[in-house]
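Every protein chain except one is present and positioned as in the full complex.
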Amino acid sequence: MGRSKLINLISDYLGMALALAVLIIIFSLSTEHFFSIITFRTIANQIPAAIIIATGMTYILVIAGIDLSVGSVLGLCSAVLGVSLAHLQWPLWAGLAGALGVGLACGVFNGLVSVLWGLPSFIVTLGMLEIARGGAHWVTHSQTQYIGSAIEPVAATAVGGLSLPFLVAVVIVVVGQLVLVRTVFGRYLVAIGTNEEAVRLSGIDPRPIKLAAFALSGLLVAIAAIIDTARFQSANPNAGTGFELEAIAAVVIGGTSLMGGRGSVVSSFFGVLIIAVLNTGLASIGVRDETKRIITGLVIVAAVIVDQYRHRWPWKRGK
Amino acid sequence: MGRSKLINLISDYLGMALALAVLIIIFSLSTEHFFSIITFRTIANQIPAAIIIATGMTYILVIAGIDLSVGSVLGLCSAVLGVSLAHLQWPLWAGLAGALGVGLACGVFNGLVSVLWGLPSFIVTLGMLEIARGGAHWVTHSQTQYIGSAIEPVAATAVGGLSLPFLVAVVIVVVGQLVLVRTVFGRYLVAIGTNEEAVRLSGIDPRPIKLAAFALSGLLVAIAAIIDTARFQSANPNAGTGFELEAIAAVVIGGTSLMGGRGSVVSSFFGVLIIAVLNTGLASIGVRDETKRIITGLVIVAAVIVDQYRHRWPWKRGK
Amino acid sequence: MDASGQGKLLVVTGLEKSYSAKVLSEVDLSIGAGEVHALVGENGAGKSTLAGIVAGLVKPDGGHMNLNGRPYAPRNRRDAESSGIRLVMQELNLIGNLTLAESLFFDRLPHRLGWINYNRLNEQARPLLDQVGLGELDPTRLVSSLGVGQQQLIEIAVGLSRRCDLLILDEPTAALTDPEIDRLFAQIVRLKANGVGMIYISHRLEEVQRVADRISVLRDGQLVFTRRPSETSLEEIVRWMVGRELGSVVRQRPARSGGAVALRVRGLRAGPAVQDVSFEARYGEILGFAGLMGSGRTETMRALYGADRREAGQIFLRGSDVPAKIRTPSDAVRRGLALLTENRKEQGLLLPMAVRANISLSHLGSISRWGGWVQTAVEQAVALRWIQNLRIRCASAEQPAVELSGGNQQKVVIAKWLCRDCEVMIFDEPTRGIDVGAKFEVYRLLADLADKGKAIIIVSSDLKELMASCDRIAVMSAGRLAAVFDRGEWSQDAIMAAALSGYGVNL
Partner (left out) sequence: LTDGCQRQASTKPRVALIMKSLANEFFLTMENGARAHQKAHPGEYELLVNGIKDELDVSRQIDLVEQMIAQRVDAIVIAPADSKALIAVCKKAQDAGIVVVNIDNQFDAGVLADKKAKIPFVGPDNRKGAKAVGDYLAKHLKPGDPVAIVEGAPNAFNAVQRKLGFEDAMKAAGMRIISSQSGYWETDKANQAVAAMITEHPDLKAILCANDSMALGAVAALRAAGKSDQVLVVGYDNISAVQQLLKEGKILATADQHADQLAVFGIEYALAMLTQESTPADQETPVDLITAPAPGAKVSTATN
């Protein structure tokens, strides 16, 4: 790797890292216990699901799509896992397989419908948002399923005080980023998001690639669902409500374009971190809810404005 | 108007009208009390706010933007109206002016920020979603404001059993559609959504036009807020939660493209009607909530698939 | 492949295609191995459609094709390519966010288990870039940072990069200057020697005569004429194309002296492509801008028009001493400047919108009343007038621009600016992809505008055109203004020498 590439790499994440640092400093100064190992371990414990969902969402945004169903699908996968373990008394592996299968199926549905009929993914996944949430309630009869220790192995602590879910999330981010920038599949995703027609004219069928992106997003959501279910040791049919906008916010804060063709999984990771630190910090201060919301909104907008200054794309001057 | 134009016009709305008719027939057959004047008057009474918001949203989608803040801004405008009438005892006109001003200000904020920094409106309005909702809770101290008869004049019944709000909504749809298809402003909106760079290089500054679209959307949301507040005679800080996705769904069902450059206010009106009839019909049958959600999701997707067959855009095959 | 060259590589018989109207009817065509078969014809004659059918992009309504003696009916482009047929399209279809190397090898990125080998990719890309004269560019550069001419060369490089039996080049030279064209022709000769057959579509008839083994003329979707270049003449080809006598293809502009200074540019700088450019344009004259590809002509015009950020430089209008405040294109237009961009698809047209709406876009204000109510009847009339004036071939004024042929799209963009009355009009590659008849028409219109007292600036890669129609020619080289010639002072050699002056030796 050349020197200029290294500099590029650093500058890519410098803005995010700075924003993060500023937030941490502000919160550390304004509350007594924020700056501590416990806080960071708490955050590390809370974000794996968000990170994994954001990775899938990055792929979807890169192809100029959007996935509004992630929250509901998370709820549905969690519900399936919960019912199969708590109610049907399946073995753990079967429950996990069921959840993954359901997530994959939802992703494939999103992908197939939008690819086959050429529909905007916004509307297809909006439909799926309703369908999957309905499904989650239908499976659980709207009752939270308490699973207990049957699912404990999933949340087991691994090396260095970091939980298995966190490590899984980190691996997914690293692999996800490498796949995006270094593999044929990843380049096809970027190309489709930039100019789908040109991809088609190059003799490459964009449809299976888009389908794969949605399927992958579904699968990642299922993994996130498993992690969250293990964390709460229970499956709530309402789990994941509102995750879709949160995930998109994180990804966009990370600098991924909603117009497609540009995105980075690592930046999305930073985006998730920023939101998590913000949430935790505001909770530590214990400000009133409405203040929290106002601050959150302002930070989302501010983060994107800051990011804008970092990479103004010269040939998109007009935008 | 030439004959072929007339045919075009009819075929434009035929799909929607048919879908609507099918829904009405299904519900009339499955419940006894659905098909009645009262039902339709009830629907007419319920939808003005949704129609007005959908009109603004159509404009935003036409310029390839999106406005996620409509629900929250509705809540904020309603809160301001409620507090100024119920708590501060302002005269009605002052309260209305306040609400309209707040809505306009929110729209201008959305527009200014996204235009000045060239940010995607998705993220700016997502920020506004949080800010305005926080603001609504802050203004009302999270308490529903009961206004009572002070606001009654707004919801007063006008001609033919149709309420003033419904008439206002219809006027807004008609004017909105004419502005979109017959005025320079409307033409610019469509052109910007089609190819903003080409518009810019044609010597037309797209920024004030986009700003105007967002401001207009904000103002229309304020009008919707006033109507809803009058209907409930009270202002709830949570009013409008989730309206954004509902409004977008209605507009997209109406055939407006999320990619910009194509849209019709009248079609959005049909979209709102379809969703309203669906909701009312499902409530009349009284199916379980999860079934309702699954059906709603399927209908959203189905409606767009049907619409797709009507005008397949040959050069967007891949999308 | 038939090594003797006797048997035909591709034989097309009775090809038919209609959209709303008939586009191709009963077209018979054959290409032998190692033969360059040129296809010429007016805009909208059906050349690109024919090419698209052969390359598997368009489904024919009737007729059949034989490839190497076997029936050939490609289902899609991939199909055609696996049968050894490649197409370089008329319209740019590159993916901006990919690097040059990635674009060159997009459908066969070197990889192991899906993992791209970037070292090998970039290595492979270099010789290819060299072949088309872009050897200096870094293969890891993004495509979107290239000008139209360079992008066109990348497209050509993609076409040249694969082994194929039949290569179709659809107006490859529309945005190229002479050195690139020479280099392309060298490649064509090389491929011919290897037995590759070619269909070569172009509106530049001189170059067609240079490379083609046979020339066919399409008129209104019918193949009306096929000859060897030695058996025919330019005039005859043109007559067959347009069905009437045109006289000299490009009329020489009589010498005339310009009026007062309309536009004065001083010390313009914008990025690496524009370094300290100063010039002036006068009322009543046509000022040409020549230069090699990438010399910074487009960037200069964009910068003075306010489309790009200027780093330095002042612009004076109407002989004023006060620099005009032009920060955005709308500032420029308000002050009487107009710019026709070189990239019609991305920067000029509203593709899905009606031809009518495209033409009226820049002057909607003047055809509306009550502060913004569009008078559709007036709009319709204006559009129809320009459709007639420029002979835009379209089903109606309501046809979406995307359905027009490339040349007709270009005419729509020209019409958009011609009907707005600006004092200083800048045309960047106005005749890109336009047929001879229409070119003549466009230059006549520009001359008329100049005669009416407008200042006209034309950027073109076609030096002969510039020499025929300009009063003065400014030559750019490596981002600087190398020389300005008056009519009578210039010669092709002098202009080329000036164009090369900024680059040292090797170009």
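Chains: A, B and C, in written order; residue numbering restarts at 1 for each.
We adopt the following convention: contacts are C-beta pairs under 8 Å (C-beta built on N, C-alpha and C of every residue); 3 or more make two chains touch, one makes a residue touch a chain.
Everything numeric here is computed off the predicted structure, so don't read it as measured data.
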Review point. Missing chain touches which shown chains?
Key: A, B
Check your understanding: Of the residues listed, A:S28, A:T183 or A:N279, which one is in contact with the missing chain?
Key -> A:N279
Review point. Of the residues listed, A:S234, A:S268 or A:T296, which one is in contact with the missing chain?
Key: A:S234
Practice item. Determine and list the subunit A residues touching the chain excluded from the picture. Key: 31-34, 36, 38-39, 42, 45-46, 133, 137, 141-146, 148, 228, 231-234, 236-241, 279-280, 283-284, 286, 289
Study note, to complete from the structure: Those residues of subunit B that touch the unshown chain are 30-34, 36, 38-39, 41-42, 45-46, 49, 137, 140, 142-146, 148, 228, 231-234, 236-242, 279-280, 283-291, 293
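Operating definition for what follows: only the chains that are shown with their structure count from here on.
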Check your understanding: For subunit B, which other chain has the most distant CA centre?
Key -> C
Exercise for review: Express in whole angstrom the distance between the two chain centres, defined as the mean CA positions of subunit A and subunit C.
Suggested key: 44
Review point. In angstrom, rounded to a whole number, how far apart do the mean CA points of subunit A and subunit B lie?
Key: 29
Practice item. Find every residue in subunit B that makes contact with two or more other chains and list them. Key: 197, 200-201, 315
Review point. Which subunit C residues touch at least two other chains?
Key: 307
Exercise for review: Under the touch definition given earlier, write down the residues of subunit A that touch subunit C in their complex.
Suggested key: 182-185, 187, 190-191, 193-195, 197-199, 201-205, 261-262, 314-315, 317-318
Revision key, fill the gap. Contacts from subunit C onto subunit B in the complex sit at residues 305, 307, 328-330, 332-334, 338-339, 341, 346-353, 357, 361-362, 364-365, 368, 372-374, 376, 402, 416
Exercise for review: Please name which positions on subunit B make contact with subunit A in the complex.
Suggested key: 68, 113, 117-120, 122-124, 126-138, 142, 196-197, 200-201, 206, 245, 248-249, 252-253, 257-259, 289-294, 296-298, 300-301, 304-305, 308, 312, 315-319
